[in-house]
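Encoded as structure tokens, here's the structure I'll be asking about.
Left out: one protein chain. Kept in place: all the others.
The first chain written gets the first letter, and so on, giving A, B and C; residue counts start at 1 in each chain.
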Amino acid sequence: MARAKREMLRAAIVGATGIVGQQFIVALHNHPWIKATTLAASERSAGRSYKEALTDPKTGAFRWYCDEPPDPAVMNIPVQNASEMDVAGVDLIFSAIESEQAQVLEPKFAATKPVISTASAFRYEKDVPILIPGINSEHAALLKQQQKARGWKGFVTPDPNCTTIGLAITLKPIYDAFGIRAVLMTSMQSMSGAGRSPGVIGLDILDNVIPYIAGEEEKVQKETQKILGFFSGNAIQPARFAVSCTCTRVNVREGHTESVFVSTEKKCEPEDVARAMSEYDGFKGLSLPSAPKRLIVVHPDPFRPQPRLDRDTDNGMATVVGRIRKDPALENGIKYLLVSHNTKMGAARGAVLEAELLIEGGYIS
Amino acid sequence: MARAKREMLRAAIVGATGIVGQQFIVALHNHPWIKATTLAASERSAGRSYKEALTDPKTGAFRWYCDEPPDPAVMNIPVQNASEMDVAGVDLIFSAIESEQAQVLEPKFAATKPVISTASAFRYEKDVPILIPGINSEHAALLKQQQKARGWKGFVTPDPNCTTIGLAITLKPIYDAFGIRAVLMTSMQSMSGAGRSPGVIGLDILDNVIPYIAGEEEKVQKETQKILGFFSGNAIQPARFAVSCTCTRVNVREGHTESVFVSTEKKCEPEDVARAMSEYDGFKGLSLPSAPKRLIVVHPDPFRPQPRLDRDTDNGMATVVGRIRKDPALENGIKYLLVSHNTKMGAARGAVLEAELLIEGGYIS
Amino acid sequence: MARAKREMLRAAIVGATGIVGQQFIVALHNHPWIKATTLAASERSAGRSYKEALTDPKTGAFRWYCDEPPDPAVMNIPVQNASEMDVAGVDLIFSAIESEQAQVLEPKFAATKPVISTASAFRYEKDVPILIPGINSEHAALLKQQQKARGWKGFVTPDPNCTTIGLAITLKPIYDAFGIRAVLMTSMQSMSGAGRSPGVIGLDILDNVIPYIAGEEEKVQKETQKILGFFSGNAIQPARFAVSCTCTRVNVREGHTESVFVSTEKKCEPEDVARAMSEYDGFKGLSLPSAPKRLIVVHPDPFRPQPRLDRDTDNGMATVVGRIRKDPALENGIKYLLVSHNTKMGAARGAVLEAELLIEGGYIS
Partner (left out) sequence: MARAKREMLRAAIVGATGIVGQQFIVALHNHPWIKATTLAASERSAGRSYKEALTDPKTGAFRWYCDEPPDPAVMNIPVQNASEMDVAGVDLIFSAIESEQAQVLEPKFAATKPVISTASAFRYEKDVPILIPGINSEHAALLKQQQKARGWKGFVTPDPNCTTIGLAITLKPIYDAFGIRAVLMTSMQSMSGAGRSPGVIGLDILDNVIPYIAGEEEKVQKETQKILGFFSGNAIQPARFAVSCTCTRVNVREGHTESVFVSTEKKCEPEDVARAMSEYDGFKGLSLPSAPKRLIVVHPDPFRPQPRLDRDTDNGMATVVGRIRKDPALENGIKYLLVSHNTKMGAARGAVLEAELLIEGGYIS
């Protein structure tokens, strides 16, 4: 492939010491096109090597949160202060910072460089697409509008929320084949979605379910409509079907489980939906290094999907679906469950996949 | 009250050594109207005292599964073989056996005595009501038909499934005030609902959600319609609204959490629903010892209900509701979450409450 | 009893909004001798009512962490800034603040008032006893020295560490009857011992054991020797036996489990130890409202003690012991397991019990 012959692209990771930042390190380890060359975090870490920044000075403990070991090559990279990061030497920027900070820093970076972000700060702006490669790749063209409107050489393109992504992916083949009137979803989200500062406290989640995640439901509702919306060439017309969510937290480490009820426009049988999902191929012709073989894996066993067993399917990049069956309460009702890896496809690896799409599309070079 | 002056009623508990049987022992401890005088279990326990039957002969371990300590008064009662139990000396029978065995034994007992059962064996028979005191108390009159049709002096009246009960209770005031078109519910059920033989294996539930509970969804759908059905005087006409469930298991010890979406006939605001639930009083005039002060407690905190914090509200007899809000995907849509104690209101204590209703109504004496 | 006729003593709770502060509210609810009349916390809470201080202004969530509901009587008490608290109107002060702050504030309070503290700040000072009522009640007399030496009208007397308390209590009857050469203990501590700021993060403890709790082992070793030390009349001579601990954290909400190995001076059989523990009565003649019926409950079932089943024995004030047996690796070796409630006997209720002892002894009035 032509790609392999090009020079490696140099990426900065902002927020590199956090849980999502670490997932970026893992996602770029041995990546064939992109190399992490610049790391930035809070002022506190600035000036120390990445290894030192992750090491507790009092106890010597090494704060690494991924299952995969860290790439030794990045250990000695000096961590910069995110708010003063020098972007001159990089080709693209992965942002894993909190939304408030993203509001300030991402436009600054985007003035000159492409920024792919896991923060929600810009998701709901008119000229900002929420890209899921293979699902709404064509929305990438909106970035041209964004550059023009804002006078940027770069751009900001955010990942969807980690709870949106599995929902939007599994709705896409249904939407294409049968149309959608309404979606009702209850999530059982893992703890890693809340991060570590302090995230979910052990005392609160043991023997428990937390029935509320502030702001989450609104995000999922809005983002799903935008992602499955129609791109007219210069704007995205959100999909018209209604989406209603109830988002809860359960005692699971990684992997969001979602119980989905869908009312379709056209009548369809569970087998039709299973086939549409299994056969869905959003990457026709494209060959992106981080793409899963199939965006959706349909499991015939009624006891699946389970977050512990299915979250890592295809490196955590596939959404696993099971129990597709008729729903007796909705018109043309279909229901199913899905499991999606919230810090892989739902965060860092998903953002890297997005970068790959934009590289192939010529948006990043 | 007149009750207190009457003789104590003598109850048999069948399946007394299991988790629900033990909950019956707890529910009848210091009960003002009913006393456990006969205990029965499998052949293996027969002939031993209740205390011995719960004691592991090899290790001396005492197998007691309730939070509340056992009633010392029952410790020396000799356990009978359930299939040969002598019912002559009892006034009513609580059955906590498996459905297959219930199919055989409950008719035998019902020939002469009232049987209140936590098994599903007879729930779907035409002449059998599924009673929730305060919700459909008037269905009790169907027992007369049952006695006539079957030539029994006693009767069988089963508890609803532990997942049905919280749903039916919270739907009742909505149904009364606004009518219901459709209900979509996703449950996050506790482990105790699966019992201990072996129930949920620790290896399976740690860091996980199990997305399937065999047979559960069909039960909840059917039972909800029957409980909220119209009793014509000699038959129950199931409620006409559709019910669709997805039932899952989470790593919680006790207390089922349910995420409910409802489409009502009449338009209503969340405040209206909250008021209808909070003010719902199914026990007007009735004073039953095990009844909660309110069948439904509405919690204003968005982080509630939580199973660990709310399951024991009013001795595990109240259903706790929170996050009542508009649902954007259904016509006149309302959504909320509930927590209901599956082995208290949802099993033994619920059955005792049912007995109390039937005593007050003159069905048991 | 003479007590009942006296006026109620008025107590301040410093650090009243935290998890231990809340446990103090619970421990003093309906207390016959002591009433919480003053509450203090950080500057952030100052000026708000206790109820407001516990309510999240953004979500309305009420942050109450105890199983028992809060005393409605304290809800409207205005919270003072701890560092400026007015102690004029109180008879004693319960301190539930962090050690660093205790270092500064407790001497200030102690200048005029008795301070009973759950912080470790003063535990290792020569003139400060670490009291466990019924175990080393006679050490209270050291407070006279402290007052003299420091020129205080009040005093500081700290609770032992929550991991020390169960160990010291169970060692006491062994020490009295057989002497002790050495103690080796491995703890499996609950999450509540780490508090909530952020305490133990859910992601870290799920499917895991944390093998280290900074500073804990040294505390337990030192405190155990001091508590079981000999009080000469003006100083405590620490017990001479060696104590070695390994402290770990497990996925348990409340209740520390400890695996103890003891080498005794005199030979003894497990039955002797069980009897010495069961018969141990440290409260001869004393009748303190918060005292458990027995400080130690010995369980014959080999599967006990278990933290979930045994932590609340006698309101969380008894230490439950099981599996007392010979240890083949130590001279006169005995081994056993214990469960002790770390936020009841091991913190707030334990401190209230201590106050009761000091009231009876005339140290507080």
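As a working rule, a residue touches a chain if its C-beta (ideal position, glycine included) is under 8 Å from a C-beta of that chain, and two chains touch if they have at least 3 such contacts.
Treat the numbers as computed from the prediction; the structure is a model and nothing was measured.
S.K.: One chain is left out of this view; which of C:83, C:145, C:259 or C:278 touches it in the full complex?
M.R.: From the options C:83, C:145, C:259 or C:278, the contact with the absent chain belongs to C:259.
S.K.: Which of these touches the unseen chain: C:62, C:124, C:231 or C:303?
M.R.: C:303
S.K.: Which of C:55, C:246, C:278 or C:315 sits in contact with the chain that's absent?
M.R.: Missing-chain contact among the listed residues: C:246.
S.K.: Going by the contact rule already stated, which one of A:57, A:151, A:285 or A:300 would touch the omitted chain in the full complex?
M.R.: The missing chain is touched by A:300.
S.K.: Spell out the interface residues on chain B facing the chain that's missing from view.
M.R.: 58-59, 65, 191-192, 196, 198-207, 212, 214, 251-253
S.K.: Take the complete complex as the reference. Which residues in chain A touch the chain that isn't displayed?
M.R.: Listed in rising order, the touching residues are 59-62, 206-207, 300-304.
S.K.: Touching the hidden chain in the full complex, which residues of chain C are there? Just list them.
M.R.: 182-184, 186, 188, 206-212, 214, 221, 242-244, 246, 248, 250-253, 257, 259, 261, 302-309, 322-323, 327-330, 333, 335, 337
One rule holds for everything that comes next: only the chains that are shown with their structure count from here on.
S.K.: In terms of CA centroid distance, which chain is the most far removed from chain C?
M.R.: Using the mean of the C-alpha atoms as each chain's centre, the farthest one from chain C is A.
S.K.: Between chain A and chain C, what distance separates the C-alpha centroids? Give it in angstrom.
M.R.: 47
S.K.: Please work out the Cα centroid separation of chain A and chain B, and write it as a whole number of Å.
M.R.: 43
S.K.: Starting from the mean Cα coordinates of chain B and chain C, work out the distance between those two points in Å.
M.R.: 41
S.K.: Residues touching two or more other chains, restricted to chain B: which are they?
M.R.: Touching at least two other chains: 206-207, 302-304.
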